[in-house]
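With one protein chain removed, the remaining protein chains of the complex are shown where they sit.
The first chain written gets the first letter, and so on, giving A and B; residue counts start at 1 in each chain.
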Amino acid sequence: MTPLERPAARYFSPEPAQRRVAEALYATIADLPLICPHGHVDPRLFADPNYTFGSPTELLLIPDHYIFRMLYSQGIGLTDLGIPRSDGGETETDHRKIWQIFADYIHLFWGTPTGVWLQDELYYVFGIHEKLTGENAQAIYDQIDEKLRSPQFNPRRMYEDFNIEVLCTTDAATDTLAHHKAIRESGWGGVIRPTFRPDAVVNLDMAGWRQNIDTLSEVSGVDVRDYRSYIQALEGRRAFFKEMGATATDHAALTAYTEILGADEADRIFVRALKGEASAEDAQRFTGHMLTEMARMSSEDGLVMQMHVGSFRNHSPSIFARHGRDMGADIPISSEFTRNLKPLLDRYGTDPNLTLVLFNLDETTYGRELAPLAGVYPSLVLGPPWWFFDSLNGIRRFFDLVMETAGIYNTAGFNDDTRAYPSIPARHDLWRRAACDWVAGLVVRAIVDEDDARQMVHALAYDLAKRTYRL
Amino acid sequence: MTPLERPAARYFSPEPAQRRVAEALYATIADLPLICPHGHVDPRLFADPNYTFGSPTELLLIPDHYIFRMLYSQGIGLTDLGIPRSDGGETETDHRKIWQIFADYIHLFWGTPTGVWLQDELYYVFGIHEKLTGENAQAIYDQIDEKLRSPQFNPRRMYEDFNIEVLCTTDAATDTLAHHKAIRESGWGGVIRPTFRPDAVVNLDMAGWRQNIDTLSEVSGVDVRDYRSYIQALEGRRAFFKEMGATATDHAALTAYTEILGADEADRIFVRALKGEASAEDAQRFTGHMLTEMARMSSEDGLVMQMHVGSFRNHSPSIFARHGRDMGADIPISSEFTRNLKPLLDRYGTDPNLTLVLFNLDETTYGRELAPLAGVYPSLVLGPPWWFFDSLNGIRRFFDLVMETAGIYNTAGFNDDTRAYPSIPARHDLWRRAACDWVAGLVVRAIVDEDDARQMVHALAYDLAKRTYRL
Partner (left out) sequence: MTPLERPAARYFSPEPAQRRVAEALYATIADLPLICPHGHVDPRLFADPNYTFGSPTELLLIPDHYIFRMLYSQGIGLTDLGIPRSDGGETETDHRKIWQIFADYIHLFWGTPTGVWLQDELYYVFGIHEKLTGENAQAIYDQIDEKLRSPQFNPRRMYEDFNIEVLCTTDAATDTLAHHKAIRESGWGGVIRPTFRPDAVVNLDMAGWRQNIDTLSEVSGVDVRDYRSYIQALEGRRAFFKEMGATATDHAALTAYTEILGADEADRIFVRALKGEASAEDAQRFTGHMLTEMARMSSEDGLVMQMHVGSFRNHSPSIFARHGRDMGADIPISSEFTRNLKPLLDRYGTDPNLTLVLFNLDETTYGRELAPLAGVYPSLVLGPPWWFFDSLNGIRRFFDLVMETAGIYNTAGFNDDTRAYPSIPARHDLWRRAACDWVAGLVVRAIVDEDDARQMVHALAYDLAKRTYRL
């Protein structure tokens, strides 16, 4: 049994001068509330005042695609890890057994963000100061399990313990927002806001699109039968989300391609899609058009627009067939923004009412395209490193590649983008420490002074996210 | 009021051992004269012995697209910053007001090269040892204004104070070089050389190309009516530039695409262009052909050839419509060299009389294509980081990505590439310090010894630029 250490200087440069500055900066922001403007925590956690998380495995392993994809890469079957099957077939149900596998393979996570987030959760959230190993796996399982049954592990209480100021969820355009309604009516003081995500009714080639349009008709009360009624229904839904507290929308696309279709052409494509006759090109053009159209709506209703591009979803047909969507086999592709975003930016890039936050998975675009674009277009802001790059090195590269051209004030601060609720403090802490270390590097090189540095880390830790998302 | 500090170890690694080596290396090169082989300083500064710079805002803000693009990105209008309008319409003329805006938003420049260059100019060139803030903005304006009226702020005198050995300007192929003539005839000892830049008569799709060809006819004395007379006129202009002291040419293109057209095909495209009938493909192929043709001329007349590729110019149509070309909305694109340069290199890449200096805005090409190419073709040399990448991190990445494959002797040393004359010392100092810090990193890792290190920093600071540009 090895007692874990959590030195104050965690993640900082080992060089004593830089470390001293980083520690001093960190002390000024460590206790700021957490702004969580984008993520995937289930609103049910807060709607039900007596919500419980289930077993340690249900909470920490089964829903986390970072964890099961890594185990899978070393030959462990997804069903052995309790991942549900699309056909409802058998999958491991012994949660202790799954936990044991994870502990036996803990070395796979050495040096990874998953590794450090998990260490932090166990240490700070669950108070386990022992290193997880194959040997102590069951004993630690017991400790977590016991904690999860205690009143302290109620999501609303954790919200306060985590010092969260606001948390935004991500919700389908057709969602009734029943959980959000319940939260608002409960009288509880936490701030949980929905985010409007219309991908499933926008991307014509997404499985289930046709049924989703029917659902859209139902929930919007608009009979969607052509492009015009479709737009009307979407505008209605946006208004509803806004009423329910939303300040932002979110859009996923394979590429950043945008264009502006004439209303007639948009209608022709939409009607073809309704008949199940849309081509791949139709789908690509329609997505590109709708991104521009959503920018138009944002410029009118003031909802902040987020774009996440560059993920080739469901890359493995065998995983997709057995387990369905979002099961860890999403792989990045290279991205292009200078030409792809031009139609959208030509029309809305200087609109004072539009804030468009960009995320992508191709770091080569940071310095080459994104920072120069954000450094000139008033509407553009860069989101923090996403997904595989939300890590110590990923954040360091983001700062190094973006800030010299865009400055920090054309960036959106941090968002944790997680569905793993208990990992939220660990993720913000990593960002905050990485930001302090980076700014400390500027101080010790006499690029900024300590006064400026304090304002910079405050902005990066808190102000920028709040301002960008109009919270 | 915060007194600024300029520690001796500015920009260096904070690690004491590396810093000591860097400081010692820097001491050996800090006083070397500045070689400025490529830039955009207006030769009028030196032609008129009584030239004055106007107001602080006219000197430091209005001409600097790094500054106004950053302010614009945060929603400040270009007309509020005094940027001239294409239609001659109104724009802010109160220079104190513009200065105030800049000072109020000085935080946008924290951690950016613009921020450090400007701090350095104020500190060293204007002797202002106080940090610029919204509060002291007008007082500092007064101090700069007073200085600008003093005899010390004469460009010729500054040339000597800055310890410049040679400064090359960039001049249109059709320029009469009247200012250069005046400088040469003035008897002043400074060395100002022109550079031949034919883009406006080469790129068929550039606005004004047809009129530029007429001007080319006039200034060359050759009636340009077909491809043959066009080449003759260009060769005549190159000879004239060379006579006037030029040692180099400069060529901008969207991509590095080259090809070799047959004389008949080149003529057909050229004649179509004269009639206003050239297609986009014609323009691309003709630019690619002319790059190769310019390499041929360089191999004959010995003018060093520079290529700057990868900038998508005038990205924002609204800025272009209101304010014209080069107004900050140029955005990089990804570049390709291995295949694009092959036609040129097949013909001239091993020509001992050709030196081709490459610049681009896609850092991914540094290690993947440029260093391997420069590391084998005798004619190829790599220019220093350009534009957005002429920064502390940009230079560090350049060294790390290029030098292991190409070595330092296939690079061209530094050039400041600036139109902001008073920023020249700050830019060279950043490069020199970054070079010393990088070489010091090799010393403390026992990769090179201190003897080699001293020669390396001397080459990087001085010799390589002088040798490459045949100065």
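Keep in mind that, in the parts below, contacts are C-beta pairs under 8 Å (C-beta built on N, C-alpha and C of every residue); 3 or more make two chains touch, one makes a residue touch a chain.
Computed from a predicted structure; not experimentally measured.
Residue B:M403 is the one among B:M403, B:A420, B:A434 or B:A461 that touches the chain missing from this view. Within the whole complex, the absent chain has one touching residue among B:L108, B:L122, B:I183 or B:L345, and that is B:L345.
Taking the complete complex into account, residues 2, 4-7, 9-15, 69-70, 72-75, 107-113, 115-116, 131, 312, 315-318, 328-334, 361-364, 388-389, 391-394, 397 of chain A touch the chain not shown. Chain B meets the missing chain through residues 13, 15, 17-18, 336, 338-339, 342, 345-346, 349-350, 352, 364, 367-369, 371-378, 380, 400-401, 403-410, 439, 441-442, 444-449, 451-452, 455-456.
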